[in-house]
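This report concerns only the one structure given below.
Here the complex is missing one protein chain, while the rest keep their positions.
Letters A, B and C mark the chains as written, and numbering starts fresh at 1 in each.
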């Protein structure tokens, strides 16, 4: 992953994120994008909770899936797109605290299939607590030109 | 799974669901609960979309996770609770159409570990299209008495 | 999956299986192939055991992976091939008894990506006990002609 295939990768990722109603619904922000990584941050607010006052596991999965998917998008050429094929998520701790940070990264940068991962942390009194670990498969779709 | 361990399982499941802010945020409804199964339905509305106008994969995962988890909750004793340990989700088709239906069921009803599954369908012009397939591990927590 | 893409699918599957040294090493047999399914049977013998005398979980994974993969191979055209992208396996019970039977089937017959599954049973005094549940992603590779 020495050189970005698309020098404008950050704009591609930020534009895609901005068009996702679901990310805006949960008040998620794209807090960092580099070549091969992406970070999404979500404040803990009432609308995201499950019955015990933690952030819902589904929301945890949603930001993990997105962070790992955008990490993959950051390494593809301009004429390509990414699609999440599948992912597997382990919950490590309930998502308490002030906010949630999902950090995605590329593990295996294939031409057709990318394997990516994400760690999700809750921020509790400024301290990071690991709350979920994800491994994901992404397929790269190329324009038929 | 011949006999429910908790005869009042439907109320336990419905009460838990009602207390989830995140389910209400996405306008999800618990449309069916039987011993060993649960069904969640979500209308397709703008707030749930990703950048191409489909329902966001994270929302698909969220309802799959919940449907399979509530299927597991339907078979446990009254003094127990369920926790999602992990899940794996394959996307099969983009979630288009009018609504999303996630159907969870128990595959392996263990005392400590339950394996459950969920299929998610989108309803397009009244026709069901398979859009995701999930396999999940649930741990059963018993009251320390 | 109404019509096999390759009318000769059973021979394609059986020939591939016969060329796998690893299947012969563990004494596995391909006991059934239909359009969209495959079944592999392994006798319980000492060489396959882990430290408690059960069949090793890795062997369970091996036959599950193969059964689901051959189920996928049974639905592809003659000029194509399958590659296992990833799988997820839940263990449900230790593999005791006389033999192991893995039954693979196609869940989602895509052109490029196939989602398949396998259930693995141990046969104990003639009774089937579910010992593992697998969900798998397969990519179909077409000849470049």
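Please note the rule applied: a residue touches a chain if its C-beta (ideal position, glycine included) is under 8 Å from a C-beta of that chain, and two chains touch if they have at least 3 such contacts.
As the structure is a prediction and not an experimental result, all values here were calculated from the model.
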{"item": "Touching residue (missing chain; options A:12, A:92, A:123 or A:139)", "value": "A:92"}
{"item": "Which residue of C:59, C:100 or C:117 touches the chain not shown here", "value": "C:59"}
{"item": "Residue, one of C:30, C:71 or C:85, that touches the chain absent here", "value": "C:85"}
{"item": "Contacts of chain B with the absent chain, listed as residue ranges", "value": "85-86, 88, 112-113, 137, 139"}
{"item": "Where the unshown chain meets chain C, residue by residue", "value": "16, 19-26, 46-51, 55-59, 61-63, 65-66, 83-91"}
{"item": "Touch list for chain A against the chain that is not drawn", "value": "88, 90, 92, 107-108, 110, 115, 130, 133, 135, 137"}
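Everything that follows uses one rule, which is that only the chains that are shown with their structure count from here on.
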{"item": "Far-end chain from chain A, centres as C-alpha averages", "value": "C"}
{"item": "Self-contact between copies chain B and chain C, residue sets same or different by half", "value": "same"}
{"item": "Distance between chain centroids, defined by C-alpha means - chain A, chain C (Å)", "value": "33"}
{"item": "Centre distance in Å when chain B and chain C are each reduced to the mean of their C-alpha atoms", "value": "28"}
{"item": "Multi-chain contact sites of chain A, meaning residues that touch two or more partners", "value": "85-86, 88"}
